[in-house]
Every structure is written in structure tokens, then in C-alpha cells.
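All protein chains but one are shown at their positions in the complex.
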Amino acid sequence: MKTGFRQSMAWLHTWSGLLAGWILFAVFLTGTASYFRPEITAWMRSEAYRAGPPTPSAQPMVDALARMAPGGFTLLLPDGRETLGNAYWRESGAGRRGFREAILDPATGELVAGRETRGGEFFFRLHFQLHYMSPLWGRWIVSFCAMMMLVAIISGIVTHKRIFADFFTFRPRKGQRSWIDAHAAVATLALPYHAMITFTGLVTLMLMLMPWGMQVAYPGDPRGFSNEVFGRAAAGRPSGRPAPLVPVDPLLAEASRIWGGAPAGRIAVSHPGDAAARVEVLRGPEGRLSNQRDAVIFDGVTGALIAREGMTSGAAATHGTMYGLHLGRFAGPVLRALFFLSALAGTAMVGTGLVLWAVKERQAAAKAGRIGFGLGLVEVLNLATIAGLPAAMAAFLCLNRLLPAGLAGRADWEVNGFFMVWGTLLLHAALRLGGRRGWVEQFALAGLLGLGLPVLNALTSPWHLGVTLPAGEWRLAGLDLIVAALGALLGGAAILLARRQDLPARKVRKMAHGAAPAVPPTMRHGQAAE
Amino acid sequence: MTVGVALRVRGINESGGRWRAVGIAVRVAAAVLGGYALATLSSVALAVTLPMARADAVLTGMMAGVAVHAASAIWVFAARSAARAWGGLLVAALPLAAMALLGQWQATGRILP
Partner (left out) sequence: MTTLALALAYAGFTGLCLAMERHHEQVFGTRRVPPMRGSLFRGAGWLLLVISLLVSVLGAGPVLGILLWAGLLTAAALLLALLLAFTPRAAAAVALSPFPVALLLML
């Protein structure tokens, strides 16, 4: 009975992991990159970069926005990571199409003129809603795969009977054994992270996944629930009587005092310049895990405190904490680096799992002397995903530097370029089916692009390593350094694979029945796991 | 017909040619559709019966729903046969459905929304 259970779980682990694996790998890797979303955006629009500490005053930006968006706006305040002000608002009477965005210089409130780019937002969106399809479809697909991931994690724990005995075990150069070791190591050593990130990821999308609870509990009031939980201060109607907007900096200071010194993250102003104006100050991510709404509302003319809004119940705190943990915006540099490392381990967990399936199947295929369609498909997808996606991501960053600034639809072409490179690598993987050569070539490409990025950056941007390192501008230097390091890793994998001799003759003879030319497993050793 | 087939389908690792494939398909359906139905049902049941503010109850129900779906999928593939897999889901669904209806009735005086 016990073994039957474990066998069932092993089967479940294998198939739930494999079938969702390629999307999960992409979700993990782009999610990993999204830990540095503001930094990636800043790098990709480096001509607009403002060095130094954030400007203490929000007033210039609020003044400028009050002119641009008389109906009201929301402004994301600069902080230690984001140096510019990001604002958005809805043009009145324009419906869904009236969504406007602006990036502002905190010192002057002027619009920042930079190249058109999605920046880190592209990886972030790809991470949970894919691309070239409606965001809703993308979210459902990602949620489905995330549920498969959760099931694979639980069944994997059951399957792996010697978690503690094998905790630190990695035996390199032992073929399939090494892949099992590597897979188990990156999975168990960061297990709390993997379980947390998968479960909380589903929690971030649960309103879409299971809406009926709120529909039943809020009959005839479809927005009631989200108003209560995520809240928008009622904007009210403009009175029509003009009145100057109160200075906002004292309000920010007052809100911060209420939060025990934690800084504000954003400020939402409705009807600036009208007697009915309101200012809503929202707490930022600093100093708390939860991202639940914690707002202080002020009268926009007198500056009088009207209310503090936000749920304080245990359920709301639990939900907010799960949401906040998933985003990780509260994390300082060290914790962020550790999250990044664990997320890389998660990516490696999915990648090694995918390769492991192919390696096992290869041995069975060698015995049978025939490579089935399924194995071929898995090997092509593995190569295009594990080696192809990092290469395409590096190409995305390169394209940001290479596409002309005035190109029409420039931001879209960066994205299209990313998918063109990735699609080409998928074709390449199909043409190179069954050998090690495809892996060598794609890893080499990823390595070259990664290592070349700082060089390309130096040729095309004023903020290259020669400037950012001496100035201590880690926000920009970090991307060059991390991408180059990952490029070195992938390039190293390419060199190791290219140097590797084929399997010892004895084994090859045993495996090579008939005319199967490419019998050695594509990759046998653990070094290329990450 | 389907029930008859499913009843004969045994453990997931027992070989049995076509029957095995049918059994797997029945289980996949149980995990994906049955598990989802059970998860949403539990989210609704908790949303209308938990003794807390309704926004809290809804949030708790949804968070529990995520766990319920994962647990259902595990159960479905651990069960000794595909029929038992569906049976287990149904057994779990009954009290939840009763809870949901009772809560609905208490709140609105009506059974159906």
C-alpha cells in the first residue's frame, strides 16, 4: 500500500512536472528577473537615469500632474530603487482607452524624455500573463501550470524518500545519477521558497480563479468585495468651485508619522484644484511584508486628516502577507539577492527535471534502438527553453541598445525581436535534434550575448561599468554584472559540453543498437545544471 | 458506460493497456475539473459560513480553495482506483455543498442566489 502510494506520486510528479515544465521554466526565469524590475527598467532607459538619492519633495511632480490630469491621478513616488516618478490616470470620458501614463523628473516635474521601452515590465508581465494573447488567457494558463507545480512539489516530497539522507549529496560525472542529485539538491535546499512562491503565486490570481465566493457573499454588488479589500477612496464629484490644492509634502510626512516612520509609496489625488479635492497617501513596501492597502486620506484643500483606511483583520493580513511575499518588494539588497538565488534554484529545479526526463527516456530509447516522437519533442523543447530562453532574454536587452531611438513602435519591436530570436532558437533546436551540438551552440550564444552586454552598453550608453562602478551606482551596474556573470556561467557550460568526450566506448557499444547515430544523452553531467 | 469503465480501472502504475489509459484520463479529469469544482465549492462554503466579516471570509475561502485543489489532485492520483478518486471528491463535496446552501439560506432566506 505504502509503496503503491509512493509509486503513484512518482508518476504524478513526473508528468505534472514535465507537461507544465516548459511554461514553468519561463515563468520561473522571467519571475526571477522581475526581482529587479525597476533596475531593469532604469537600465533600459538609462538616458533618463537620475543618480543620487531620491528628491525629498513630491511637490513639483504633483503640480505638473495637476495640470496634466485635472480629474485626478496616482503617482508612484521615487524611492531607493526607482529614481523617477511614475504616474497614471484615466482621461475622463474616454472609457477603457483613456488610460494615460507619464514618467516624471522628481526635481522639476517635467516629463522624462527617454527611449520607448517596456523595460522590466515586459519580463514581469510575461511571468504571469504570457504574451501575444489576452492577459486573461495568459493568466489562466500560468495558473494552471502553477497548480501543476504545486502538485509536483507535494508529490515530489513524497517520492523523494531520503530527503535528509541525501540532503547535501551531489555526485558529479555519474550520468543520470548526477541529474537526479542536482534536481533533488536545488529542489530540497530551497524547498520552503519553492512552496511559498508557488502557493502565493496562485494566491495573487485567486480572485480570477475562484470568484464565486465573493459573488455569493456580495449579492448584486460585484465591486463591493474588491472595494472593501483593495479599496479606492470614494473620489466624490467635483464641486465646480476652484480651490488651490494643499501642499502635499506635509501630508506625506504626516502619513509617514502615522505609520511609525515608514515612507509613503504612492499618492493619489482626486479633483486637484477643486474644493472637493482629496489626497490619498498609500504606504510603501518598506518595513512590512504585507502589501495590503494602508491609506491615509486627507482633505485636498485644508489638508485635514479625514480617515485611515485599510483592513486590519487576520485574514486580510494573511492575504496581504502572501501577496507581499510573492512580490518581495519589501526586501532590501541582501534579502533580495537571497530571493534571487532561491529563484534561480527554482529555475534550475524545473530545468534539471526536464533534462532528467529526457536522459531517462534516452536510455530506454537506446535499449529499444529507436527514438520516439515524444522524446524528440521533449529534447527540442528542452533545448529551446533551457538554453534558448536565457539567450532570447539577453537578446532583448541587446535590442534595447541596438534599435534606433526614433523607430515607430519601438517598444513593441523590442518584444517582437525577443520572440523572433526565441522562435529562431526553437527552429535551430529542431534542426539539431538529438546531438550535443545544439546545446553547445545555444549556450555559447547565450554566453556571448550575456558577456557582450556590458561591452555593448559601454558603446551605447553614458552609464557603463567604467562610470557606474567608480560612482557606486549599483542600481545600473548590477544589471551589467549579473547578466555578465550568468553569461559566463552559460558560456562555461558550452565549453564544458564541447570538450566532453563521448561516452566510454564500452557504454556506447552497449547502447547503440542498429543505426541510432546520436545515442549519448545530450548532456550527462551536473555542471550545466544552472 | 464511463462509470463501468472507471470502476475497473485500478492503480495508476498497474499495466493494463487501454484500460490504463482510460483510467488515467478519468483521473486527470477528476484532478482538473473535479479538483477545481471542489476548490471553488469550498471557497464558497467558507465565504458564507465562516464567523467573520464577509470580506475576511471570502479571502479565507479563496486561500483555502487553492490548497484544496492541490490536495484533491494528490488524492485523485493516490486513490486505489479511478472510481474511488471521483467517489472521494464527491464525499468531500457533500458537506461543503450543505454548508454553502445553509449559509446562503441564513444570509438571504433563499437557497438559490
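Should a chain be cited, it is by its letter among A and B, assigned in written order, with residues numbered from 1 in that chain.
Operating definition for what follows: contacts are C-beta pairs under 8 Å (C-beta built on N, C-alpha and C of every residue); 3 or more make two chains touch, one makes a residue touch a chain.
The structure displayed is predicted, hence computed values, not measured ones.
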Displayed chains in contact with the omitted chain are A
The one of A:Arg67, A:His131 or A:Arg171 in touch with the missing chain is A:Arg171
From the list A:Leu289, A:Val359 or A:Leu497, which touches the chain that is not on show? A:Leu289
Of A:Ala58, A:Val112, A:Leu130 or A:Ala345, which residue touches the hidden chain? A:Ala345
Interface residues of chain A (partner: the chain not displayed): 165, 167-172, 185-186, 189-190, 192-193, 289, 330-331, 334-335, 338-339, 341-342, 345, 526
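One rule holds for everything that comes next: only the chains that are shown with their structure count from here on.
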So in the complex, the part of chain A that touches chain B is made up of which residues? 4-5, 7-9, 11-12, 16, 147, 150-151, 154-155, 199, 202-203, 206-207, 209-210, 212-219, 225, 228-229, 311, 313-316, 318-319, 322
Name, in rising order, each residue of chain B that touches chain A in their complex. 11-13, 31, 39-40, 43-44, 46-48, 52-63, 65-67, 69-70, 73-74, 77-78, 80, 100, 104, 107-108, 113
